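Right after this comes chain A.
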Amino acid sequence: MAILQLGVLALVVIAGTALVLTRDVRSQSIVLSLFGLILALMFMVFQAPDVALSQIVVGAVGLPLMVLLAIAKLRRDHQELEQEHKRKGRT
Partner candidate 1 sequence: MANAFTYAGYATAAWLFLIGLYGVVTSRHLVHLCLSLTVIQASTYVLFTVIGYRQGLPAPIFTDGIKPGAAAVDPVVQALMLTDIVVEATVVALLLAITVRIHRRAGTADPNSVNIMQG
Partner candidate 2 sequence: MQMAALPVVIPLIVAAFLAGAGDFLHRRALDVIALATSASVLGICIDLLSLSRRAPIVYWLGGWQPSPQSHFPVGICFAIDPFGAGLAALVSLLVLAAFTFSWSYFESIKSLYHALMLAFLAAMCGLCLTGDLFNLFVWFELMTAAGVALCGYKSEESQSLQGALNFAVTNTIAAFLSLAGIALLYAETGSLNMAEVGSTLATSSPGTPFLAVAFLFVVAGFLVKSACFPFHFWLADAHAVAPTPVCILFSGVMVELGLYAVARIYWVIFAGSPQQLHHGVRTIFMIMGALTALLGALFCYGQRHLKRLLAFSTMSHLGLMLLGFALLAPAALGGTAIYLLGHGLIKASLFIGAGILLHRFGSVDEYDIGRTGRHAIPIGLMMILGAWGLAGLPPFATYFGEDQMERIAAAQHLGWYPPIFIVVEAMTAAAVLRFTGRVFFDLGHARSNVTSGAPHIHMKVETHGKHSRVPAFMWIPMALLLVGAMLVAFPLRHPAEHYARQFQNPKIYGSAVLQITQSQAAAGPKLHDENPDESPSTFWSRIAVLLAMLGVASLGLFTRSRVASLPKVLAIAASAPLRFLRPLQSGRVGDYVAWFAFGIAAYGAAMLLLLR
């Protein structure tokens, strides 16, 4: 049994490190979702089903979704800015 718990902790370490070291924000939101799932798994393994449920809905779905939306917004803003620059460049 002990191996299960220790293994999950190791997974958490790996996923957390990966999340920080992923510098591209779009792939990072995928890693975030993964990290959320692994945390939920950790809560399950450590006998905390209530927390696991909370973590699944928030950490693996809710939060990555908001991150994706924010990234989409940033990209759109970026494109608009570039277009504006081009327009200014022409005139």
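Quick note on selection: all candidates are chains of the complex that A comes from, given by their letters.
Going forward, contacts are C-beta pairs under 8 Å (C-beta built on N, C-alpha and C of every residue); 3 or more make two chains touch, one makes a residue touch a chain; residues count from 1.
Computed from a predicted structure; not experimentally measured.
S.K.: Given the complex, what touches chain A, 1 or 2?
M.R.: Result: candidate 1 touches chain A.
S.K.: Report the residues of chain A in contact with candidate 1 in the complex, numbered from low to high.
M.R.: By the definition above, chain A touches candidate 1 via 1-2, 5-6, 9, 12-13, 16-17, 19-21, 23, 25, 28-29, 32, 35, 39, 42-43, 46-51, 54-55, 58-59, 62-63, 66-67, 70-71, 73-74, 77-78, 81.
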